[in-house]
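Below is one structure. I have some questions about it.
A selection of the complex's chains, in situ.
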Amino acid sequence: MDKKMNILMFSGEYDKALAALILANSAKEINMDVTIFFAFWGLLLIREPENMSDEDKSTYEKMFANMTPKHIEELPLSKMNFAGIGKKMLTEMMEENHTPKLKDFLIGAINKGVNFKACKLSCEVMGFKEDELIKEVKIVTAEEYLIDAMDSNIQLFI
Amino acid sequence: MDKKMNILMFSGEYDKALAALILANSAKEINMDVTIFFAFWGLLLIREPENMSDEDKSTYEKMFANMTPKHIEELPLSKMNFAGIGKKMLTEMMEENHTPKLKDFLIGAINKGVNFKACKLSCEVMGFKEDELIKEVKIVTAEEYLIDAMDSNIQLFI
C-alpha cells in the first residue's frame, strides 16, 4: 500500500507555503499519497483571485477578505520580511538558482494529484465560500482531517 | 484499540491555541485518546488566574509572570495582531458565526477528558509552580512526552 503524508497548513507565509508545497511535490515524486488540509491563514494559499466576491459577507468578512493577500505570490515571509525586501531577496535567490516560483509548486501539486481540503470552520469564520477558493479544493470538517491524518505515515502541522 | 493524538503545544498565541483545542475537541468526538503537552509559551494557555503567586520566584521569574498573558483569552494572534485590532476582528467574526470562544474549547477539552501535561523543564525555567496551572495539568518530563508521542497515530508540534 502506498505511504501517505498529511499536512495541516495553518500558516499563511511565503516560506512556510514553499516548505509545504515542496514536500508535497517531492512526496508525489516517490509515489506517496498526499493530502493538504488548509486551515486559518493557510486558506490564503488557495484563494481563486478571479472569483472573489463581497456578496453575502459581513462587514468584518469584507474587511478581512480585502486586507489579506489575494494571491499565493503575495504572501509575506515569516521572518526577515523587512516590508518586502527580505522576500524580494529570497525570490531573487530562488530565481538565480532556477528554482520554480511558489505558484509553480502549487500548480505542480495540483497536476500531480495532491488532495486539497479546506477547513469548514475556518472558511465559515473567515467568510470564504467554496467558489472563492481554487476549484480543486473540497471543504471538510476537522473530523475528516483527523480520520485522514491518523492513517498517514507522516503528519505535519506547518 | 483507540487511536491516539498527541499535540506538543509550544506556541502561546490565540489562533494556534484555537487550532490545537479545536483538534483536541474534534478528536475526542471521534473517540480518540488525546494528550496535549504544553511547553514554553504553550504554558500560557493553562495558567490558573486565581492562583498566581510571586512567592519563591526570582526577579526574572516575577517579571516574566507579570509581563505575559494571565488568561487564555488574552493571548495575542500570531499575525495580523495589529496591537489587538486583528484579534478583536477575529473574535467578532467567530461570534457572528456562533463559534465558541477559545476558553470554551479549553473547558470542552477538559470535560471530554483530554490529558493535560506540562513540560517540567519549561516550568522550572519560567518559574511556574504546578498550583499556578489549571488543576487538570500534570507536570512531566520530555521523556514522558516522547513515550506517549511514539505510540500516537498523530503527533503535531503547534
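In this document, chain identifiers A and B correspond to the written order of the chains, with residue numbering beginning at 1 in each.
FYI, contacts are C-beta pairs under 8 Å (C-beta built on N, C-alpha and C of every residue); 3 or more make two chains touch, one makes a residue touch a chain.
Not measured: the values here are computed from a predicted model.
Trainee: Assuming the complex is a homo-oligomer with 2 chains given explicitly, what is its full copy count?
Mentor: Whole-complex copy count for this file comes out at 3.
Convention: only the chains that are shown with their structure count from here on.
Trainee: Calculate how many whole Å lie between the centre of chain A and the centre of chain B, each centre taken as the average of the chain's C-alpha atoms.
Mentor: 25
Trainee: Using the touch rule from the top, collect the residues of chain A that touch chain B in their complex.
Mentor: By the definition above, chain A touches chain B via 8, 10, 12-13, 39-41, 58, 60-61, 63-64, 67-68, 121, 124-127, 141-143, 145-147, 149-151, 155-157.
Trainee: Can you check the complex and tell me which residues of chain B touch chain A?
Mentor: Those in contact with chain A are residues 3, 5, 15-16, 18-19, 22-23, 26-27, 29-30, 32, 79-80, 89-90, 92-94, 96-97, 99, 153-158.
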